[in-house]
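To start, the structure itself, in structure tokens.
Complex shown without one protein chain; remaining protein chains in place.
Just so it is clear, A and B label the chains in written order, and each chain counts residues from 1 on its own.
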Amino acid sequence: MILQWIVFILSALFAIFSALMMITRKNPIHSALFLIGNFLSVAVLYILLGRQFIAIAQVMIYAGAIMMLIVFTIMLISVEELKKVSLLRFGAGGVIGLVMTVLLFGFLASSVAVRTLPGLKGGFPLERIQELGPFKVIGGLLMTKYLLPFELASVVLLIGIIGAVILAKKER
Amino acid sequence: MIEYVWLIPLFPAVGFLINGLISRWWKLPKGFVAWVACSALGLSFLFSLLVFLDLLKLPPEARVAVPDKVLFDWVVSGDLKTVIGYKVDPLSMVMALVVTGVSFLIHIYSVGYMHDDPGFTRYFAYLNLFVFMMLNLVLANNFLLMFLGWEGVGLCSYLLIGFWFDRDAPANAGLKAFVVNRVGDFGFLIGLFLIFSKLGTLTFDEVFARAHLLDPATATLITLMLFVGATGKSAQLPLYVWLPDAMEGPTPVSSLIHAATMVTAGVYMVARCHVLYEMAPLSMAVVAIVGALTAIFAASMALVQVDFKRILAYSTISQLGYMFLGVGVGAYSAGIFHLMTHAFFKALLFLAAGSVMHALAGELDIRRMGGLREKMPVTFWTFVMAALAIAGIPGFSGFFSKDEILWNAFASPKGHFVLWLIGFVTAGMTAFYMFRLCFMAFFGSFRGDHETWHHAHESPPVMTIPMVILAVLSVIGGYVGIPHVLGGHNYFHEFLAPVFGEAPKVEHVSLVPLAWAGGHAAEVGSEAVLELTLMVLSVAMAVFGILLAWVFYLKRPEVPQKLAEAYPRAYRILWNKYYVDEIYGALFVDGTRNFGTVLWHNFDEAVIDRTVNWIGALMRVMGAGLRLFQTGFIRDYALGILLGAIIIMLFLL
Partner (left out) sequence: MIPVSLYMLLGALLFSIGILGVLIRRDAIVIFMCIELMLSAVGLTLVSASRYYNGLDGVIVAFLGMTVAAAEAAIGLAIFVLLHRTYKGIKVDEINLLKG
């Protein structure tokens, strides 16, 4: 129990910390690295929640594929390191943004913390998942109840591939 | 045979369709067109005759009870139910015979007259269409179908008056005719609306059966409105102004439409609606007075005109006035009788005019004519027959009909001495101007140029034979209506009597009961003597008119000139037709145009255009304002999305 809390607190703090760092670094590579850290801590949180599959997927896809792409792109287009601190857009826009963000967070938080969440109770408590096998249940769901979204997701990926190739081709 | 009455209008309709539609794609040969058009009319006349003979087989009381021939439902909407249906009774058959017979003769005449005209096919198509519309008018069994024919003849009149539309004068004349007709039709429509709203039906039989439910005021209003329509269609005061201008059309058109058929529609309508008019003595008085005044007014203008056809046009207006005088004093059959005889001799007069124009290459000014009787004997003799008929010389048809009207104007309970007097004076004027025309055109020496005289010739038989037939009718056409006073049997009156609810008069002489209040019958003593006296007086007046014309234009030609110089003001007023056209122009035409211009500037431009422009400007301003949001910077858009999300959340709270 205590272990869980400790892991949770540590991972949560690290997630927040890395997110804040990410948005305030001058060097984009630094931002990318912090984002990787953020993703990893979220993966830890997933394991804590007992969803092994999604934790692995988070690491592989987010921290692995997507971040790799981003880092490559940063290097490819050699984004400059911003000299001045005024990377931050203070001024009317920034202040408004800050205010609104705080407002948004306030709304989200109030809705979460105050009320109990309504909804149906599903049929997969932790024990049952353990019993059936964590990956097996996901696979089963993907192939039965969520077959259509699964197929559509593959179409989306196909489009992504084709689009990326077409867009990045050199002009003849 | 009576069930086939619907074929009578059908034949000209088919003729119109054939000539009118096929000629759009293929040029039809003149012979074909002429045959189609004339045979359509011939068949129409034949069927009219057959139906008429069938009608004669029935006893008099049954003749008005023949059920209408209904083809199909026409307008069925709410309470209104009208049909395409035709009525067979003495009145409609008389009209049908006159229309089809005279039209047939004029169609044949037109084959010769319009032979060289490029619009030959179009002419016959329109002419057939006209007869179709006219037959619908006279045979209809309900007001709506009659109105269809009413409007239709107005349309065809417009098309035919403006036949040579590439010239200004005919085009304007056609337009004038149609617009003035329209003014009358407005009154007619008001009458129809009132009839329907008060009596709930438009079928003749039903309307006349329920007519007693109307109160006198409504009946008066209805009949007056219907009469307004008649003034337009039949060229009475104040809506007669289109008829003289209508002479711009081809002469056979003037003969058919503006002498024999269309202009008589108003008289027919009053006769048909006699039940309504009997309920409104005020309206009948109006009809009679307007008729009488028109008669003398138009005759006065004819005295000084020098255009052959214009004189005949004013004569037509004047004679129509007589017919309205007749029906206005309750002598419906007399009015229709004069309608029939007038159709014969007026149509003939116009055909003669056409013949003269044909010979003189379009000349119409009688000051440039003269001595034509040597060159055109047939035209001359037929013209004289018609002129004697219209003057009311005994033995010719016009005498019987005109005298019956004058007698009724004097002696009928709705008549009055003054009405008779006006008719009497007009008769003299009629004789005068008609023979003035005759003498100036056909007698004396030719006053035009030598070339024209050299080329003058008699018209071909296709034109003269119809004229001869009409001349014969002008003479013998009156013998169906010899008044009892002269020992004859008024078959015509007898035939039409059941329609007008009068008992058919049989034989003897002094039928006119002493109780008739109108006129001075009681004082004089015996009505028969009175009638004979009046007859003699009007004959004397006619002869006087002819003699005066002879003196003025043959014996002493300098007299008219001296008279004109002696009374220059009076002469000028008559010559300018009492300036009526100018008055109407200033009052209505210019008035409407100025009013329209005022509205245009002050309302259309100032208000409506401003509003529309203002709305456009508003759009532009709004667009300019909204454009400020489109900065093009993505981050501003992101801000906007966030803002939207927050607002939605506010709603969900």
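One rule holds for everything that comes next: a contact is a pair of C-beta atoms (placed from the backbone, for glycine too) under 8 Å apart; a residue touches a chain by one contact, two chains touch by 3 or more.
Note that the structure is a prediction, hence the values are computed from the model and not measured.
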* Pick from B:Gly31, B:Gly78 or B:Gly632: which residue touches the chain that isn't shown? -> B:Gly632
* Structure fact -> Where subunit A meets the left-out chain, the residues are 1, 4-5, 8, 12, 15-16, 19-20, 22-23, 28, 31-32, 35, 38-39, 42, 45-46, 48-51, 53-54, 57-58, 61-62, 65-66, 69-70, 73-74, 76-77, 79-80, 82, 87-89, 93-94, 97-98, 100-102, 104-105, 108-109, 112-113, 117, 119-126, 129, 137-138, 141-142, 146, 149-150, 153, 156-157, 159-161, 163-164, 167-168
* **Residues belonging to subunit B that touch the chain removed from view** => 627, 630-635, 638-639, 642
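One rule holds in what follows: only the chains that are shown with their structure count from here on.
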* Structure fact -> Chain centres from averaged Cα atoms put subunit A and subunit B apart, in whole Å, by 95
* Asked: Mind pulling up the subunit B residues that touch subunit A in the complex?
  -> 635-636, 639, 642-643, 645-646, 649, 653
* Residues of subunit A defined as touching subunit B within the complex -> 89, 93, 96-97, 100-101, 103-104, 107
